[in-house]
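Of the protein chains in this complex, one is absent; all others appear in place.
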Amino acid sequence: MKLYDQIFGVVKQFKKLFSPGPVTNADVSGSITAEIFLIVSMVLAVILLRHISPLLAGLVTLILAIVLISNIPLIPKFKIEQEDSLEKMLFYAIVVLALIVTFIYWGGSLV
Amino acid sequence: MAQTQLAILLTSAALVIIGLYAAIFIDNIIKKIIGISFIEEGVNLFIVAIGYKAGGVVPILMPGMDTSWFASNAAYPLPFGLVLTSIVIGASTLAVMLALVMVLYKRYGTLSTKVMLADTSKQEEYDE
Partner (left out) sequence: MNELIPLMVIVPLMAALLISAFSKFNRITKIFAFVVALCLPLIPILSNYGLHYFGGYEPMLDNVTGVMFHPAITYSFTFLQQVFIGAVGLLTFLVIFIYLTKYKEVSGPYLFLLFLGTAAVTAMILTDDIFHMFVFFEILALAQVGIVAASSIDYSYEMALKYMILGSIGSPMMLLGIGFLLALTGSVNITDIASAVHMGLIDATSPVFLLSLALIFFGWLYASGLPPFHTIKSGIYSKAEPHGAALLQSFTVMAMISIVLIMFRIYSSLPIFEVLIVFFSILAMILGVSLALTQTDFRRMIGFLAVGELGFIGLGIGLGTNFSLTAGLFQALNEILITALLFIGFGAIVNATNEVDTRKLGGLLAYHPKVSIMLLIGGLAMAGVPPLNGFQSKLMLVQASLSCGFPELSILAIMVSIATFVVFVKTYYTIFLKPKPNDLELENRDVPRSMVLVMGILLIIIVILGIFPDMVTNGISSFVGGIL
């Protein structure tokens, strides 16, 4: 029952996501689909790590699945991070730039 | 003379980094745009530095010059041509950005990015 309650709590939290307007059933079902899609696709994408090391892939998949499922609802958090303000956009752009440069500069000869 | 080129390269790196800092951390939109033009100028300076040749001559073949001497002593002209184009593009983007800022300043009465360029998706959806 605990998981059921948690999912019910998720639906309540979606209300905030769609404020100030009303929440329709189509929106809620869409958000739940997005939630499940996000978890499944992330876990599926992590399986790709098996080309580096099967053990690493298994571990990361397990950890990620547990972390994601215990942290539902993810969509409100996701949406806040990807809103339209320039600060957030610039921040993520610069973070990605730094990550790409670091990854290629030090990891380019490894892969 | 390699120090000259090194100094130019370090200057361009400093310009890019200062520009990035300003573009991320300064709230005032005009200062942000100044930072952005710092980045552009830093990159232009870097490309100019590529064409630098210690003790070289201007890459224009004057009458009476020995062709093989010219080929070994002239600076590399391609980067200069590219930078000229790049400066023109930078100026036009700067003009468009400042024009947009002028319009937005009239609407909001402030130059703060937090106010001017905040998340607008909520209010526009349900405020009629």
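Every chain is named by a letter (A and B) in the order it is written, and numbering of its residues begins at 1.
Here, a contact is a pair of C-beta atoms (placed from the backbone, for glycine too) under 8 Å apart; a residue touches a chain by one contact, two chains touch by 3 or more.
A quick note: this is a predicted structure, and the numbers were derived from the prediction, not measured.
**Student:** Among A:Gln6, A:Ser29 or A:Asn71, single out the residue that touches the unshown chain.
**Tutor:** Of all options in A:Gln6, A:Ser29 or A:Asn71, contact with the hidden chain holds for A:Ser29.
**Student:** By the contact definition given up top, give the residues of chain A that touch the hidden chain.
**Tutor:** 17-18, 21-22, 24, 26-27, 29-31, 33-34, 37-38, 40-42, 44-45, 47-48, 75, 78-79, 82-84, 86, 88-90, 92-97, 100-101, 103-105, 107-109, 111
**Student:** Hey, which chain B residues sit against the chain that's not shown?
**Tutor:** 16, 20, 23, 32-33, 36, 39-40, 42-43, 46-47, 50, 76, 78-79, 82, 85-86, 89, 92-93, 96-97, 100-101, 103-104, 107, 116-117, 120-121, 124-126
To be clear about the criterion, only the chains that are shown with their structure count from here on.
**Student:** Can you check the complex and tell me which residues of chain A touch chain B?
**Tutor:** The contact residues of chain A facing chain B are 20-21, 83-88, 90-91, 94.
**Student:** Help me check something: in the complex, which residues belonging to chain B touch chain A?
**Tutor:** Its residues touching chain A are 20, 23-24, 113-114, 117-122, 125-126.
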